[in-house]
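Dropping a structure here in structure tokens format, bear with me for questions.
All protein chains of the complex are present and in place, except for one that has been dropped.
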Amino acid sequence: MSRTADWCQDSLHYVFDYETPKTLVIPHFGVGCVFRLTQLLVVLYVVGYVCVVQKAYQETDSVISSVTTKVKGFAFTNTSDMDPLFWDVADYVIPPQGDHSFFVLTNMVMTSKQMQTRCPELPGPSTTCVDDCDCTVGLSDPRGSGIQTGLCVNYSSTVQTCEVLSWCPLEIDTKLPERALLAAAENFTVLIKNSITYPKFKFHRRNILPHINSSYLKRCEFSHSTDPDCPIFRLKHIVSEAGEDFQDVALKGGVIGIIIDWSCDLDFWAGKCYPKYSFHRLDDKHPVRNVAPGYNFRFAKYYKTPDGEDTRTLIKAYGIRFDVIVFGTAGKFGIVPTIVNLGAALSFLSLVPMVCDWFMLTCTKKRDLYSRHKITHLSDDAEAESMSMGTTYGTQ
Amino acid sequence: MSRTADWCQDSLHYVFDYETPKTLVIPHFGVGCVFRLTQLLVVLYVVGYVCVVQKAYQETDSVISSVTTKVKGFAFTNTSDMDPLFWDVADYVIPPQGDHSFFVLTNMVMTSKQMQTRCPELPGPSTTCVDDCDCTVGLSDPRGSGIQTGLCVNYSSTVQTCEVLSWCPLEIDTKLPERALLAAAENFTVLIKNSITYPKFKFHRRNILPHINSSYLKRCEFSHSTDPDCPIFRLKHIVSEAGEDFQDVALKGGVIGIIIDWSCDLDFWAGKCYPKYSFHRLDDKHPVRNVAPGYNFRFAKYYKTPDGEDTRTLIKAYGIRFDVIVFGTAGKFGIVPTIVNLGAALSFLSLVPMVCDWFMLTCTKKRDLYSRHKITHLSDDAEAESMSMGTTYGTQ
Partner (left out) sequence: MSRTADWCQDSLHYVFDYETPKTLVIPHFGVGCVFRLTQLLVVLYVVGYVCVVQKAYQETDSVISSVTTKVKGFAFTNTSDMDPLFWDVADYVIPPQGDHSFFVLTNMVMTSKQMQTRCPELPGPSTTCVDDCDCTVGLSDPRGSGIQTGLCVNYSSTVQTCEVLSWCPLEIDTKLPERALLAAAENFTVLIKNSITYPKFKFHRRNILPHINSSYLKRCEFSHSTDPDCPIFRLKHIVSEAGEDFQDVALKGGVIGIIIDWSCDLDFWAGKCYPKYSFHRLDDKHPVRNVAPGYNFRFAKYYKTPDGEDTRTLIKAYGIRFDVIVFGTAGKFGIVPTIVNLGAALSFLSLVPMVCDWFMLTCTKKRDLYSRHKITHLSDDAEAESMSMGTTYGTQ
């Protein structure tokens, strides 16, 4: 045989000889029990906790969502401050287009017929004056209402304040009605249409479920107990589910989250994917550690007078902003997470023999016998002996 | 030697003696083949599926995104119901500021010169009346249009209905034009600017790619086949890519999703991160199991009459809301997922000897020989024998 052939054969041997550990079988019932029991525990953990409870064999994906909302209802107000007014959706829903976030006006401070002109400041520690020297031309105090003209004028018969350039008359927002103007808003309803997608799984769904027909939709109203699938919500119900009183929130405004949870198990044997609604107040209602509690903003309606001059109606709008927040994670059987989790569990199975060996070599009566058969201590004597035995030993 | 020194030496032995399994090498080609083959399968799975297909060695991050949109185009309408009108962006895009969600008005029911006053209800089963007894003062039926005054008045020469306090004249929204008013909207274009960030990888990108110059941007128009990188979209093209006919959707309104997929492989050897556009209809177009199909909302333009009275033009706006939905997951090589996935694969490698042992001990001709050499059965005889052999056995 040539050298190359030799080398080849050696390599082949190296590649295709199978090396397997020598083992010792011990017919001890106790040790066997410990062995099978620990194995069982690991398997139970994997099957029970990882697979059934945590569903770790699943791939996950996050939801993407689109929401449209439509409020219905009208109200009639008749207070001493204002003319009797009829309010419909176009008047009290801002912005009007029914996005995932919509605002329902419930209270307001309205300042009509404002024009760009001059008027005395609202009285306050930094705005009252005795004569023109107390006012500075061009001063614009961030806490004030406009640019000072340098004049000190009569605010009322008793008080003098600096004159400002501003939209006049100035808004007096301390006169907030004590009862919400649109208290009737509690009976308004909102229809929420929500369509979601899990792009990784190409899964689409709408919150109007297949078994719902349009006659049901015309009369239903959401309730956790009786109508959990109805997408029409009474505003009062939303606010009370969030743990608040509607009239309280309506007075100063607030932000309520309508939370739609689309957590889904998309495996065919589970096959359930329904929206779950919950409601939370999102702003901080406690007046402590809070600037500007409640929720309000200012907007204006602009007009031209017959002479072509600009005039506006400034509205400080208090109300409830409803934020529809959609979240969710879908899980579906995936080969990679399954492999990873099984692999990790297998690693723990490889710990089982260590536990059993320890038990066998310390807790059984015949531990010396087992130890002698299992473990060969290569002592110096053995080395000397084996040396003399020569090279045939290996293939004995 | 003192006792402590003894104990120390024992401990050292315990820590630094190396315990290794005794093994048996079997020169059986078949068994060797099975061994190498199963090993190969596991390695192939790891390299091929986990690494190449699923890229499980990557850490992932979710996209955060900012979108601005700008619609261009104008239209001219000349129908019998209305005066000839010219429409530009400020007229038909709501809200105007070009957010990730914008609405293009395509059809409308306009009710001009509404004022807060009294008028007869629209005829219907619950609103027609014979005399004042059929109407209740103050009744506000949610399906009606206002607060009843208790009078029964002439709606037309033949029909009498209850009078209501409301914005009058009432909107008659059943007279929706049969052809979309702004049919020309199909030729409007929208420029979508989208900038995204993967915060974990500090990766920023815009949908206007580096190789695009401004002269191309001035004339291009998105098309999957010819201009897949152009960020300017013709509305008709968007709707038809979503599988719908523009004029159909324009009539009653709808919600179309412009979905930008920024799934990226950020490893330097991949280095490709482009936006992929797709288009879907997000609302339910089927009239069955659907309340208020299509998409519409009401808004009003407020005016003052020369006498200072409030008047408004109520517009029930039908149109297409385009929601730009940005999603994506970026992956980049990460040491932890690599370790976890390799570790899990290694666990499976440890299963290979089990398969081979089983094959060797059941399917080979010399299985008895192999079994005798590999496995030592510690029977009761052996125990008795070993007992008599004394303590020297262990180091033999």
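The letters A and B name the chains in turn, as written, and every chain counts its residues from 1.
The rule is simple: a contact is a pair of C-beta atoms (placed from the backbone, for glycine too) under 8 Å apart; a residue touches a chain by one contact, two chains touch by 3 or more.
Computed from a prediction, not measured in an experiment: that's the story for all the values here.
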Which residue of A:33, A:82 or A:363 touches the chain not shown here | A:33
Residue of B:124, B:142 or B:343 in touch with the missing chain, whole complex considered = B:343
Residue touching the undisplayed chain, where the options are A:132, A:227, A:267 or A:283 = A:283
In the complete assembly, which of B:72, B:143, B:179 or B:276 touches the absent chain?
-> B:72
Absent-chain interface as seen on subunit B, which is shown | 13, 15-27, 62, 64, 66, 68, 70, 72-74, 76, 83-86, 88-91, 95-99, 187, 189, 191, 193, 195, 197, 199, 206, 208, 210, 212-214, 217-218, 301, 303, 305-306, 311, 335-336, 339-344, 346-347, 350, 366, 368-373, 375-377, 379, 381-382
Where does subunit A touch the missing chain, residue by residue?
-> 19, 21-29, 31-33, 35-36, 45, 49-50, 54, 56, 62, 94-95, 101, 103, 116, 140, 142, 145-147, 165-167, 255, 257, 259, 261, 280, 282-284, 287-292, 295, 297-300, 302-304, 306, 312, 314, 321, 323, 325, 327, 340-341, 343-348, 350-351, 353, 356-357, 360, 373-379, 382-383, 386-387, 393-396
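The rule we apply is simple: only the chains that are shown with their structure count from here on.
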Taking each chain's centre as the mean position of its Cα atoms, how many Å separate subunit A from subunit B?
-> 15
